[in-house]
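Written out below as structure tokens is the structure these notes cover.
Only one protein chain is missing from this complex, and each of the others stays in its spot.
For chain A:
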Amino acid sequence: MKVGLIVKVVLLGLLDALVISALPGLVSNEHWALLVGTVLATAVLNYLYLSRRRIPAKFLVPSTVLLAVFLVYPVLYTVFVAFTNYSTGHILSKEQAVERILASGVAPVEGGPTYKLRILLGQDDDVAFLLTDENGKQHIGNDEGLTSTDQGLHPYRQLNLKEAQQYDTEVNLLSVPTDDGEIKAETFTRAKLYKRTRSHEGSNDTITDTTTGLTYRAVRGSYVSDSGERLTPGWRVPVGADNFQRIFTNEAIRGPFLKIFAWTCGFAVISVLVSFAVGLLLALVLGDKRMRGQKIYRALLIIPFALPSFITALIWKGMFNNSFGLINNLLHADIPWLLDPTLAKVAVLIVNVWLGFPYWFVVTTGALQAIPPELKEAARVDGASEVRVFGRITLPLLLAMTVPLFILSFAFNFNNFNVIYLITGGGPPMVGAQTPAGHTDLLITYTYRLAFGGAGTSDYGLASAISLVIFVLVAIVSFAGFRSARCGDGALS
């Protein structure tokens, strides 16, 4: 009892300490909602565990919190992102974007003066510049302007680099106004004359560029001029159902969609069924008591499952190479495994089955042992052949046990990014497709490339929208699968 109390106090104390240490960060970053939520949740947890009652809640609440953090939050965040323009060029918040746009409107004056710079510190911790111009004349510069050093440096004192470095932000922000522009530090030892060309009007949210005279208005996460010129960067902004509209109306996305969807379903179904069949066959064979060295065989058969699929997939890719691959070399053949659309599909299926059958082997081995031997015995006594016993007794019972795993396995293979991506990269390419679509592309690899364009551009909004659509597709298929499985259940019992 005592020990339990100590453990409780220590754990709660740690939790509280953790939360308290996180509070200043939350306050300074102005995450108010998160702050309130964290404090409330901590208070509730403290109350629950310190009170003697509320026994069920002691078990339920932690799991609910974990569920919320690891499941609900990512799901909600994905849904949220799906309705924004979060993508390359739109990754900043609006304040950051405005600040950045204004900053890029500050440019050194070409051919303007350069100053040698020393950093000065005043009595109120205010930073100033000691500027030496090209003629060797010294000036003190602060946010009011330039003054001469005739009276010495008073009230400032000079800092060395280490000291000056403490004031990096102040040095970076300080600009000394002059008639020709403003003097800003470039490094800790050099300052230049800069000119500011952009200004932000907060009242009507426009940015004006004085060199071009253009005015830019905020439109859907970017400042755009009347003639359509756009300032970079933009910022994140909700765009409604635009991403979903793009999926369904954009010809480039819709084009090969059906073909790819069909192959995705085919890939998932064939992978599951064949891996299951191979796994079951091996389980039956190795489950036979007459079989010797069962343990060694079982251990060997688990290997594909135990090796990281990243590595084995790449090894398979090498083995399938047309001229230099092991398979063609052994067969003395010239089979274009990864270059022919049909053969490439066969190749990825072979690899996927190879990767997947040990799972089914393990599952079915266990399930077979769970089938009561009396049932089979009874059937044999009734004179049923072994094949009939298997078909009428073993298989139906086995299927009833493994249906949930079928659904899971299907959903996994439906989104089996690794195998496709590492072996064929979606290829061989479809001839004449308006997007870089390939014959072995799954929905996930295809849309991944659309949303992330290989590299360089990343469209998180579109990607989230697509993953939601895929979720719906998988959910529908799985639901249908469960429904029919339940019918099967009924027939059995």
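Here is the rule we use: contacts are C-beta pairs under 8 Å (C-beta built on N, C-alpha and C of every residue); 3 or more make two chains touch, one makes a residue touch a chain; residues count from 1.
Here is the rule we use: contacts and distances are computed from a predicted model.
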Record lookup, UniProt, unshown chain, options "Protein HflK", "Extracellular solute-binding protein", "Murein hydrolase transporter LrgA" or "Cytochrome c oxidase subunit 2" -> protein name "Extracellular solute-binding protein"
Answer key for A:S51, A:Q165, A:S385 or A:S484 versus the chain not shown reads A:Q165
Contact with the hidden chain, among A:T215, A:Q294 or A:S458, goes to A:S458
Can you tell me which of A:I6, A:I20, A:L34 or A:L71 touches the chain that was removed from the display? A:L71
Would you write out the residues of chain A that touch the absent chain, in ascending order? 71, 74-75, 77-78, 81, 88-89, 91-93, 96-97, 100-101, 103-104, 107-108, 161-162, 165, 168-169, 171-172, 185-190, 192, 232-233, 250-252, 310-311, 314, 317-318, 321-324, 336, 338-339, 404, 407-408, 411-412, 415, 417-418, 421-422, 424-425, 427-429, 431-436, 438, 444, 448-449, 451-458, 460, 463-464, 466-468, 470-471, 474-475, 478-479, 482
